[in-house]
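Selected chains only, in their assembly positions.
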Amino acid sequence: DVTVYSAGPGALIKNLAAGFTEKTGIKANVFQATTGKVMARLEAEASNPVADVVVSASWGTATDFAAKDLLLAYESPNAETVPDFLKMEGAVAQGVAGLIIAWNTESGTPKPADWSDLAKPEYKDLVTLPDPAASGGTYTLVEAFIANDMTDVLQGLKDNGAIVAGANKAALNPVLQGAKAAVFAGVDYITMGAAAKGETIEAIFPESGTVVAPRPIMILKSSQNQDDAKKFIDYVLSEEGQQAVAKVNLMPSRTDIKVDRPLIGDLKLLSNEGAPARDDVLAGFKAIFN
Amino acid sequence: MARGAVATGAEGSATLKWIAIIGLLLVVAIPCLFIVVQAIFPEFGSGSFAAPFSVFFKTLIDPDLFGLAGNTLLLGVGTMVCAAILAVPLAALRALFRVPGALIWDALLLIPFMIPPYIAALGWIMTLQPRGYLEQLTGIHLAPLLFSVTGIMLIMGLNTFSVVYFVLSRTFETIGARYSDVGRVFGAGQWRSFWRITLPLSMPGLAASLLLVFAMSIEEYGTPAALGRRIGFEVLVTGIENRISEWPIDLPGSATLSLVLVSMALVAFMLQRWLLTRRDYRIVGGKPQAFDKKELGVWTLPVSLLFAFVAFLATGLPILAILATALSRTISGGLKPSNLGLDHFSELLGAGSEGLVALGNSLVLGTTTALLAGLLGAITAYSVVKGRGRFRIVLDALSITPNSLPGVVVAVGIILAWNQPWLPITPYNTPFILLLAYICILLPQPVRYATASLHQLGDNLEASARVCGSGPLKAFVRIVFPLILPSMVTAMILVFAVASRELVASLLVAPVGFQTIAVFIWQQFDQGSAGLGMAMAFCAVLITTLIPLALISLLRWASKGTVAGLR
Amino acid sequence: MISSPSAPAQSHALAIRSVSMSYGAENVLNDISVDLAPGQVLGLLGPSGCGKTTLLRLISGLLLPDAGEIEIAGGKVAVPEAGIALPPEKRGLGMVFQDYALWPHMSVARNVAFPLQMKRVGAAECKERVAKALDRVGLGAMAERRPSDLSGGQQQRVAIARAIVAEPPLVLFDEPLSNLDRELRETMVEEIADLVAELNLSAVYVTHDHSEALTLSDHVAVMRGGRIEQTASPHDLVNHPATSAVADFLRLGCLMPVARVADGWTIEGTGLVLPEGAFEGAQAQVLLPEKALRLGASGPSTLKTTVVRAQTRSTGQALTLRVTGTPHLIRLSSSSPVKAGDMLDLSFSPEDLRWFPISDQPT
């Protein structure tokens, strides 16, 4: 048996677990929640861990766990085609989410092409953005903006009446219903999923570049089922596993899996080299938006 | 209740006292203790007692804290006032007059409890925001009201006023018209005798339920987060959730902030105690008086309209919003006939047994929680009201604590407590841990309900049972419990409703692979399918409403109308 | 706030006309009619459960009659046929409830002050009048207590103080002294009598204590099973009971069946022959009033009796005698010591007897 704590799309982990069991005959028990809840549960359980494999939506967890020496080093044979920045000792990306502009095509606004477009008068009072304190993706983007001296975009947004609205879903909802026109820093796979369901929404990758949120998958050192856990990682990184990842509109972390959507290689990425510490990033954001 | 001398007869059962003490220790005190420990020892999760108080003070000296606490207080008090304004007239009318369709109104007013707050908030947003359902239907939107502090208070008041309504209508029913009629003989008009007599006499119910509302609203996350963040209105609980919702998480920080919430609730609690001990509210005496509800006469229609209006606001609107979303193929498609259909419902049924299993789990858990929490609540309240000594204040205070703790924090406390490696057996990772969590979170309700009722009972009723040869336990079972049963039935129905839709604790402490309705709904949302989730929410509300309703009808039929609370 | 109903010709403080009332199917009051002149007290006597409290509740407006009419101070307050039903607060009453009905959340003083506050009496005057009312009932020292911290009798006195403090024109007393000791009861009866006289109030006074009723009332109504058997002044009631039931209820003396014989009537079982009573038929009942009886064989007619029981009383002995040859018991108080088993002769004059038809059997 293997116990997986997974943040992120429930359908994905459900499919992965089912496929894994089918393929290997090993049962996979899944606990699925948000990153925060998964981490809270992990931390509360720390003295008597239950999980074998953890999937998080934030790469930071992996580096942090590694620093605390919680992770089992394992290089899956299937990880060969995963680019280096998506793997480290003890963790590898299961898939990658990108940050985008989610734009309602029926909103009667011109289609934005870049972040700064949303600061234009056409979008006055029509933009939402997730709270970086509650959304890892937005946080990474804000971090990159600060690192690249692009905070004037944020200031422009604020001046244009953009509102900070909770986590990702809370920011997307008003755009879907048409109360707002676009989400600044939407999440690509959620937006694409909605579009696939027939919502009039489009994910736009901004010209000036964006950030991605790799979703690390890792084995805890405390695991009692390390072999099964390794098999699980192998399965996730297998062709079949990566197709499942792609099915929920995430970018597969293996570069050799081709699906019909912009992939990591196609994106212009902003670096967040030189960004300040988390508290300062949040404080900087708050200084603009409050 | 101040009492003269030591009275063995009034002391109550030692068995019950110990059940209450042990029950509260297990269910409430232990998780709370671990939360405190977590607040003090940041590394406690991994079993280390390093760096005590390092995070504790850092969190407490945060300059923002003052503002957050102020906002929290404002929100709590505002919600309380809204809830009281909505509930008091309805409860009085319901209890003292023959309101047509009273049971139906009761059932409708129960529904706000069954709708998870995050869904209700979403429903409100989708209805009132620009291009929301209201604008689509009528061309106007109420965004400025919705996204304002008043709006948050109103919506939270609408979500919580039924607590006050149910407690108070039981309290008023016990008071009856007798005492105000006496006032009228002495020249007080109907209104004045209500203000001077009935309302003050209902203080046990009013204070207890407003305490519940206060504690609930300072702890509630969904609504202030969905509405408040947009206008920069942040409260303590958003701080707590922020510390726990994204990586990196800060358990000790959120535990510390929770303690601030708890101390606020405890202050409110002391206020409530003071109100209740200052005066005497024992109106159920040894010379029972018949009491018939009065006819409304010409007021029948206006009163029915008032009930309809409030029920529409509190229940109709959110439910309609849920239904609209569930029926819409896409949200962006709006309420156009072409965009409407039963797709989500058929998908729900087609999703196979998973939703049904979740529903079954929730119903079983809800029922068990309701029974156990009801019983433990009644016993605790009894020990507190009838007992003596300091222990009962501690018990009483403990019993309100979980209500002011955010669900996440309670869940963390429970995991910390029950996942200790040295425990020989543990309910952790079995469904029983959910039961523990639910009882912990929901215990405040039955305790407050029972407290309110017990404050109305005269001492001699139990005393005479004792003299007739019944032991304290039997006197409780045969005399006290039946007398507070009407309140307890209501409390248990509420507990059932909330337990069967509880999300946060369920999400966090549920054994791996165990699903409840709320978790299932949340996952549908998480996958981006608001429609499917809303369809599920709608079905869940329907079922959780019908079950207690069927139960009440059954009880009513079985008791042939002799149980007061079911009339 | 008490707007007294308009009084065109205030001939009655209270008038009840053919009032009936049922609890569900059970008929509780039947065709009750009563008049009460201003400044007078109407005593209501009757066995437990006969409907006294119900009648007071009708007068106070806490219940509505099924039929009939109630007038207070000349204004109609309840006429179900005409849809008139003045609420209690408009009737200007005071009332002592049988179960006191004190408000537990108010102190004694606040309980008593309530009727004054309802009349918008100023705070200072209010305080003074409350203190006076509490002093009247001997509870001046307990003003700040809670009602539940008082003894039963003290609670009852609070109820009395509350009923009279505002000096309402019509006061209803429902067994107001039942839990008080005799001394206090006598004082309170005097207080109430004084109050009624001083302020020209009217009162309806329900009691089980005959002496209380007879002392205080200008008229006494004797109820039985939801009907009024007789309304009369105390003197008439005692001397001319209308039915044997009234005589029996008032314990006026010994009721015995008599049968017609050749030369008059005989009390069955005794050899005693009574001269013709003003009465037809073959069977009848006579009342042998206790106050017509003398110990000793000196009077015109004589009965032989045996002492069944002799009980100590503070003023002598209470004797229970059995008329020799019959099962009939006679109660009598005597100050000369006798003991059970003694034979006593009683004498009376036949004109003191009261005659009733036999059908009218007391229950």
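Here the chain labels run A, B and C in written order, and each chain numbers its own residues starting at 1.
Here is the rule we go by: a contact is a pair of C-beta atoms (placed from the backbone, for glycine too) under 8 Å apart; a residue touches a chain by one contact, two chains touch by 3 or more.
Keep in mind it's a predicted model, so treat the numbers as computed, not measured.
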item	value
Number of copies of each distinct protein chain, complete complex	A x1, B x1, C x2
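The rule is simple: only the chains that are shown with their structure count from here on.
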item	value
Result of counting contacting C-beta pairs for B-C and A-B, higher pair	A-B
Euclidean distance of C-alpha centroids - chain A vs chain B, Å	35
Whole-Å gap separating chain B and chain C, where each centre is the average of the chain's CA atoms	54
Sequence positions of chain C contacting 2 or more other chains	none
Residue numbers of chain B (touch at least two other chains)	none
Residue ranges of chain B in contact with chain C within the complex	4, 178-179, 181-190, 192-193, 196-197, 200-201, 203, 279-283, 285, 287, 289
Chain A residues within the chain B interface of the complex	3, 9-11, 29-37, 39-41, 43-48, 50, 56-58, 60-61, 64, 104, 106, 131, 133-136, 139, 163-167, 169-170, 173-174, 176-179, 190, 193-194, 197-201, 278, 289-290
Of all residues in chain C, those that touch chain B in their complex	1-2, 60-62, 87-89, 91-95, 97, 99, 101, 103-105, 114-115, 118-119, 146-149, 162, 166
